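Shown here: the complex without one of its protein chains, the others still in place.
Chain IDs A and B follow the sequence of writing; residue 1 opens each chain.
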Amino acid sequence: MNDATLGTASKVTTRLGFLTLAVGVVFLAYALFISPPEISQADSVRLFYIHVPAAIVSLYLAFGVTAVGSAIYLWKGSQFWDLVAWASAEIGVLFCAFTLVTGMLWGRPTWGVYWTWDARLTSTAITFILFLGYLAVRRLDMPADVRSRRAAVLGIISFLNVIIVRYSVAWWRSLHQGATLNPADIQIDDSMLFSFFLGAVFESLVFAWLLIHRFRIGWLETQLESAGIDAAIEERRAEGAQ
Amino acid sequence: MSNGWQYVVPGYGFVFAVLGAYSFWLIRRGKQLAKQVPEERRRFLD
Partner (left out) sequence: MIRDARLIAMKDLRIEKSSRVLTTQVLPFGFIVLILFGFGVSPDRRVVGDANRSVLTEVAPGLFWIAVLFAALLAFGRSFAVESTDGSLDALRLAGIDPAGIFLGKAAAVFLQLIILEVLLGVGAVVLFNVQLAAPLLLIAVVIATTVAISATGTLYGALAAGQSARDTLVPLLVLPALSPVLLGATRATESALYGPTSDGWPVAGLVAAFALLYTAAGIVSFGLLLDET
């Protein structure tokens, strides 16, 4: 039972929230001030501390959870996993946008242009649109269980698509070996690695915190819907009893 | 090559601003919904 004034928060999420904030402060300190600028990329390398973890959290963690949740929903019909899949996809799209924006901002000083048709950036853009499509299906106006079932099928296929798109674009770009600075070529020291690590921890915590809240909103929405239906049935019964 | 701060600041600014706005929206929407949902249904699985 929850106090209405708390909304979707609970003891667990409050603690998780404070932990996330604390890690966030340390992360910012390391990412922006303590770690040194990189030799060839100067300070723009700092964008990577957000970019790389965001890509991993979005493409593999968030969309992976969507695929697994969708599969469990189709298998067991559990509403819990259906809502988890939805919440995870929405947050995944958000992190995907972070990946794209930080990637483009990194590309500008490094390559001189915002967009270079780099394999990873391009496939991330396609993935972003794939999951916007998933979110669009979740908004379709149809019976909830039909929509959930269709969304679950789409969630699984879209995750497979992420993998297919990623490999095919990488292969396509490898045919046109251009003058691209490979992100893996960065000169790395320990405080930079630590910044990456903190970024990954921070963004995973943010993901978890957002996921719980977003899930609970979906949960409350379905409760509201079914409460409305129950109330309507009660009303009919009362009418019938008269 | 420029030092890159003019790209780093908007990048971090964008990410944290969007995260803040989204979190704010989530919490507000959660509170709105919690008020509407009858108490016996306002139960989370934690």
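Heads up, the rule we're going with is that a contact is a pair of C-beta atoms (placed from the backbone, for glycine too) under 8 Å apart; a residue touches a chain by one contact, two chains touch by 3 or more.
These figures come from a predicted structure and were not determined experimentally.
Enquirer: In the complete complex, the chain left out here touches which of the visible ones?
Expert: Across all of the complex, the chain we cannot see touches A.
Enquirer: Which candidate, A:Ala42, A:Ile157, A:Val201 or A:Leu224, sits in contact with the chain we can't see?
Expert: Reading the full complex, the residue touching the unseen chain is A:Ile157.
Enquirer: Of the residues listed, A:Ile56, A:Leu74 or A:Ala208, which one is in contact with the missing chain?
Expert: Answering carefully, the residue with contact to the hidden chain is A:Leu74.
Enquirer: Looking beyond the chains shown, say which of A:Leu140, A:Leu193 or A:Ala231 touches the absent one.
Expert: Of all options in A:Leu140, A:Leu193 or A:Ala231, contact with the hidden chain holds for A:Leu140.
Enquirer: So which of A:Leu59, A:Leu121 or A:Val165 would be touching the chain we can't see?
Expert: Touching the chain that is not displayed is residue A:Val165.
Enquirer: Give me the subunit A residues in contact with the hidden chain, please.
Expert: 74, 126-127, 129-130, 132-133, 136-137, 140-143, 145-146, 149-150, 152-154, 157-158, 160-161, 164-165, 168-169, 172, 175
Here is the rule we use: only the chains that are shown with their structure count from here on.
Enquirer: Averaged over CA atoms, how far is the centre of subunit A from the centre of subunit B? Could you give it in whole Å?
Expert: Taking the mean C-alpha position of each chain, the two centres sit 13 Å apart.
Enquirer: What does subunit B use to touch subunit A in their complex?
Expert: Touching subunit A: residues 1-5, 7-8, 10-12, 14-15, 18-19, 22-23, 26-46 of subunit B.
Enquirer: Can you check the complex and tell me which residues of subunit A touch subunit B?
Expert: Within the complex, subunit A touches subunit B at residues 1-2, 4-10, 12, 28, 31-32, 37, 40-47, 50, 54, 80, 94, 97-98, 101-102, 105-106, 108-109, 206, 209-210, 213-214, 216-217, 219-221, 223-224, 226-227.
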